[in-house]
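Here the structure is laid out as structure tokens; the discussion comes afterwards.
Removed: one protein chain of the complex. Kept in place: all other protein chains.
Labels A and B are assigned to the chains in the order they are written; within every chain, residues are numbered from 1.
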Amino acid sequence: MSLLSRLRRVPFWSAVWFILGALYFILPLLATFEFSLSMERDVVGFKAYEVAFADKEFLQTFGYSIFLASMTIIMSIILIVPTAYWIRLRLPEARRLVEFITLLPFVIPAIILVFGLIRVYSAPLNVPFTDLTIIQPLTNYKFGTNILIIGGYMVLGLPYMYRSVDTGMRTVDVRTLTEAAQSLGASWYTIVVRVILPNVRTALLSGALLTFAIVVGEVVLASFLGVKAFGPYLFLLGQHRAYEPAALSFTSFLLTWAAMGIIQLVTGGQGQVAGGH
Amino acid sequence: MTHLTLKNISKQFGDFAAVKDFDLDVKKGEFVSFLGPSGCGKTTTLRMIAGFEIPSHGKITINGNDITEKAPSQRNVGMVFQSYALFPNMTVAQNIGFGLRIRKEPEEKVQKRVSEMLEIIHLQEKGNSYPYQLSGGQQQRVALARALAIRPEVLLLDEPLSALDAKIRISLRAEIRAIQRELGITAIYVTHDQEEALSISDRIVVMNMGKMEQVGTPFEIYNFPTTRFVANFVGSLNTTDVEVSDVGQGLLNMNGILLRTAEGTMNKKKGDKVKIAIRPERFNFASEQKKDNVLDCTVENITFLGAVVRIQVKIGDTKFNMDTFNNPFLELPKIGDKDQVTCSKEAVLVLSD
Partner (left out) sequence: MTQIALPDTQMPPPRSNLKNWIGVVPFLIFAILFIFLPSVRLFIGSFTNEEGRFTLANVTQLFTEKYILNSYWLSIKISAITALGGGIFGFLLAYSVTVGGLPRPLRSALITFSGVASNFAGVPLAFAFVSTLGRTGFITSVLKDVFGFAIYDHGFNLYSFLGLSLTYMYFQFPLMVLIMAPALDGLKKEWREAAENLGATSTQYWLRIALPVLLPSILGAMILLFGNAFGAYATAYALTGGRLPIITIQIGAQVRGDVLHNPNLGNAMAMGMVFIMAISLAGYSWLQAKTERWLK
């Protein structure tokens, strides 16, 4: 078949929509990239990237964001995997309740969540009806703020992580797997570590990468809780610099791309999407 | 009177010949089944009649009108799909009336036809239900009514029962046949289930690898298969290779054992290698009654199949299955017993390939 006759088979309108869509996708990226290359007058080069990456504050905030993302992912896995497993195995009647909870972050946008967190935890937490203080205000010290922001990020990632894990467990039918392992005399440790986790690792990976993509550039929670993370840094940088923010924006696009690309790869195109910006 | 004619139909998909030289005349009101394994071209042939595929060669006519390249929507041919394909957004009544409304028939006529059809399929009370509220069998009846509502020239059924449970399959196939008879409509029925084809059809076209193997009534197809493929596919035939040893007397040599056949050796000569087929139910133990062939055998295996008991015997080096009806007083042999089996010479079929 010649190229021309191949082209003639492509439906006209479909091609039009596709090209429009591709332009909408690509033009802003192209523009950002082009802009980030033109820091030096009349020279096309990676100067903006050099400057941006060399900034000490960038390294600190970016490193901190990666730390937050990693902690969020680890804590989410520790919290969600046993819960989802337990529900599949022992407590199906809790499924509706837990799924309802995992949907709540869709109803409570980040800005509301941080608002509520600050309202609750910027005051000392007392034993009800007394003046006995259990916890000092979490927002007052760094460790407390870290707990708050990681907890908040866990909430933001909850729908994706829970769904990813739960779907993974449904596909491999963990209850039957567990019963099979038990009948072969496996201990609980062996069951969880050698049977369940390896079978849901694709789901874990895609949930983790999605969480990573959400957390690394997150700006609402970080800036309202006063955490020096990458999101607020980029925002502030944008207030008084032009080229470096473009370079960092393009870089963070590539990072998102990499995360999504890996999800596509490991899940064979069954990847999920986040939302709620 | 010929109603539907497929003349010399072939269909190529790239290098793959899905259907080769298909020739068939179907009479008005006839029920014809296309029977064969998956990939044999039966569904492709049906889809060419419906217009979803255009033949690479050949001609399809209905009542003498060439419809070979007509759009599917212009053919007035009703089709029933394996997956029912009911429109999920419409009620049963709306599904059945869809074709008529597309044809812009007056509303009262549509309503009348819909209630007629609902009566025919015994689902009068389900007119306002949605497909998801019906069982599979009910959905397929609605699909049948929808295809028939437009008073099609020909009704096409593409494995309509294969998604259903065994019990419903049997009752629904009787219902389909009864409705088809009552309306006198020409029907083409695609199936891979030989029992279904045998029970429902006026004529069967057995297909294999895109070619017609044999065309005939269920009686002919079952009792006189002409090719090895038909013999194997329809029923559970014993087949084996033999050598013609006496043309006049119809004697065949099976590794030193002589078998008598009725007429199969007519156009053969001594020494020809041929294939024979014997149905399991044509064998008896010789102790009951002796027929043309009496053969020494050893009992190898006994399988209880419900109404039938299947006994595998070894005659010479060749294993045969023989079926005998089950009854409480049946005296079954034991594995390893030496015995004699017998069959008439008409039971020994000589195959053409």
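Please note the rule applied: a contact is a pair of C-beta atoms (placed from the backbone, for glycine too) under 8 Å apart; a residue touches a chain by one contact, two chains touch by 3 or more.
Since the structure is predicted, the reported quantities are computational estimates derived from the model, not experimental observations.
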In the full complex, displayed partners of the excluded chain: A, B
Touching residue (missing chain; options A:V44, A:L59, A:L104 or A:L132): A:L104
Absent-chain contact - pick from A:Y141, A:W188 or A:F235: A:F235
Residue touching the undisplayed chain, where the options are A:I112, A:A180 or A:V193: A:I112
Contact footprint on chain B, counting only the chain that is left out: 50-52, 71-79, 81, 83, 85-90, 98-99, 102-103, 130, 132, 143, 146-147, 150
Residue ranges of chain A at the interface with the undisplayed chain: 9-11, 13-15, 17-18, 20-21, 24-25, 27-32, 34-36, 79-80, 82-83, 86-87, 90-96, 98-99, 101, 103-120, 151-152, 154-155, 159-160, 163-164, 167, 170, 175, 210, 213-214, 217-220, 224, 231, 234-235, 238, 245-246, 248-250, 252-253, 256-257, 259-261, 263-264, 269, 271-277
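Methods note: only the chains that are shown with their structure count from here on.
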Centre distance in Å when chain A and chain B are each reduced to the mean of their C-alpha atoms: 58
